[in-house]
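Sharing a structure here in structure tokens format.
One protein chain omitted, others in place.
Then we have subunit A:
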Amino acid sequence: MGYYDLDEILADGQKIPCRFTISVPGLGYLENNPGKPVIQNTKLDLPLWLAEILAICEIQSAQNDPNENPDQTTYFIELIQPDFYSSKIINAIKTNALKIDLHQLLPYFYKLSVKWGSMFNDTELMAIVQEMFKQRACAINDYSSDNNHLQLLNSEFGLQLDETERTLFRQCIESHRDLKNWLSS
């Protein structure tokens, strides 16, 4: 995970849905409404790097109200379960992990899952994602021993892979090809 890792940057720019818990003046341009405030409970898609910070930034009330419960802190926004973790998708993953077109769903699915997992500690979801990755990795390994080499990356199967899986796929293809070359040299 390097600072200059392009995939990392692109994954961070992925938009995820959130809900504003307070009204913010002047932020209306985020929803094509320049000059107006963003009102409380507006739903907006924000890039992950921004949402991540806003969701954990505490708001300090200007006037110190002694009656206010000190344990209750407000944050700028609340994260909403994004579409790619909806029960529809999760069920599809559980049914047949190999048939999911991850690239269309979200090209950085695993990178986001890693971040999501560390933000929410969602053990159940991560177990499903792990199981899915495992199954797909086996399929990747099976496909990669075919002879067509790097053309495979643009086959129907290759185009359904998430970017992490594509990297893995390329490594597997190269490894099998190298051994084959060595054996026939």
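Throughout what follows, contacts are C-beta pairs under 8 Å (C-beta built on N, C-alpha and C of every residue); 3 or more make two chains touch, one makes a residue touch a chain; residues count from 1.
The definition used in the following text is that contacts and distances are computed from a predicted model.
*Asks:* Considering the UniProt annotation of the chain absent from this complex, which name among "Actin-like ATPase domain-containing protein", "DNA replication complex GINS protein PSF2", "LSM complex subunit LSm2" or "Skp1-related protein" applies?
*Replies:* Of "Actin-like ATPase domain-containing protein", "DNA replication complex GINS protein PSF2", "LSM complex subunit LSm2" or "Skp1-related protein", the absent chain's UniProt record names it "DNA replication complex GINS protein PSF2".
*Asks:* Which parts of subunit A face the unshown chain closely enough to count as touching?
*Replies:* Those residues of subunit A that touch the unshown chain are 110, 113-114, 117-118, 121-123, 126, 129-130, 133-135, 137-138, 140-142, 144-145, 164, 167-168, 171-172, 174-176, 179, 183.
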